[in-house]
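The complex is shown incomplete by one protein chain, all other protein chains being positioned as in the whole.
Coming up: subunit A.
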Amino acid sequence: MPSTSVSEQPVTRNGAALLSLDDVSIQFGGLKALDGVSFDVREGEILGLIGPNGAGKTTCFNVMTGVYQPTSGEVRFAGEPLGRRKRFAITRLGIARTFQNIRLFGNMTALENVLVGADAHHRTNVIDALVRSPRHRREEREGEETAREVMKFLGLERRADELARNLSYGEQRRLEIARAMATKPRLLCLDEPAAGFNPAEKAQLMDLIRRIRDVRGLTVLLIEHDMGLVMGVSDRVAVLEFGRKIAEGAPVDVRNDPAVIAAYLGTEADDAGEFDQEGDL
């Protein structure tokens, strides 16, 4: 288990691999969305996953969380192959995620949204609920404690009883993180958490991601378009292009990698029109 520490010092940057993608390919008809991608997410690190639009970043997330089965290759979590595990079972294993387009339960309150996450490990069945068994009462109490604590961590405690859809955009993004964290994951996958944020909000988010790792001891995998944010917060960065990994390493090295520069700015052979508007390296 990751140790928790409140110091600004990274805890275990060189931990063992928590999640490994081993030569993962996935094919949709004629399209190879992922082509032999391999990388590790090490315990206790913040790994940034970047790449131009359509490079396969979200597909990567979907393979890790059981939405897609890889055509070939293997995903291992804490040494164990994910195999054909159901999506909810993978969540219980310790991988939680947020979504690129916010997908909250809009007509439920913020607290209820987080409670659903906390319920991931609960076992209350119909009989328990009907007779209000000790298990039901214990799980309800624990669930609410977890939920309120996580919401407090994300500064949402005062919004607990609001409907999720009535929260502001920034709050909704944080509520998604709260809901994911309530499932008590070891690995938290954030899919473009800064989309639509202004610079001040981005700075806050950077701070939050660091605190999630340093204070909560979670390993973080981050998909993000904003280079400043990714480079500023990640310990390591992996770069995808057209479903292939083209670089991996420390932010400084990746930034200067010719292949990465080519992917974002286009090589001389390419037309200048390839320029990706969000690839502001």
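Here, contacts are C-beta pairs under 8 Å (C-beta built on N, C-alpha and C of every residue); 3 or more make two chains touch, one makes a residue touch a chain; residues count from 1.
Everything that follows uses one rule, which is that contacts and distances are computed from a predicted model.
Enquirer: Choose one: "Branched-chain amino acid transport system permease protein", "Ger(X)C family spore germination protein", "C-deglycosylation enzyme beta subunit" or "Probable membrane transporter protein". The correct choice is the protein name in UniProt for the chain not shown.
Expert: In UniProt, the chain that is not shown appears as "Branched-chain amino acid transport system permease protein".
Enquirer: May I ask which residue of A:P70, A:G117 or A:P251 touches the chain that does not appear here?
Expert: Going through A:P70, A:G117 or A:P251 one by one, A:G117 is the residue touching the chain not shown.
Enquirer: One chain isn't shown here. Among A:Y68, A:F99 or A:F242, which residue touches it?
Expert: Within the whole complex, the residue contacting the unshown chain is A:F99.
Enquirer: Would you write out the residues of subunit A that touch the absent chain, in ascending order?
Expert: 65, 67, 86-88, 91-92, 96-97, 99, 103-109, 112, 115-117, 119-122, 124-126, 128-130, 132, 136, 139-140, 143, 161-163, 165-166, 168-170, 179-180, 183
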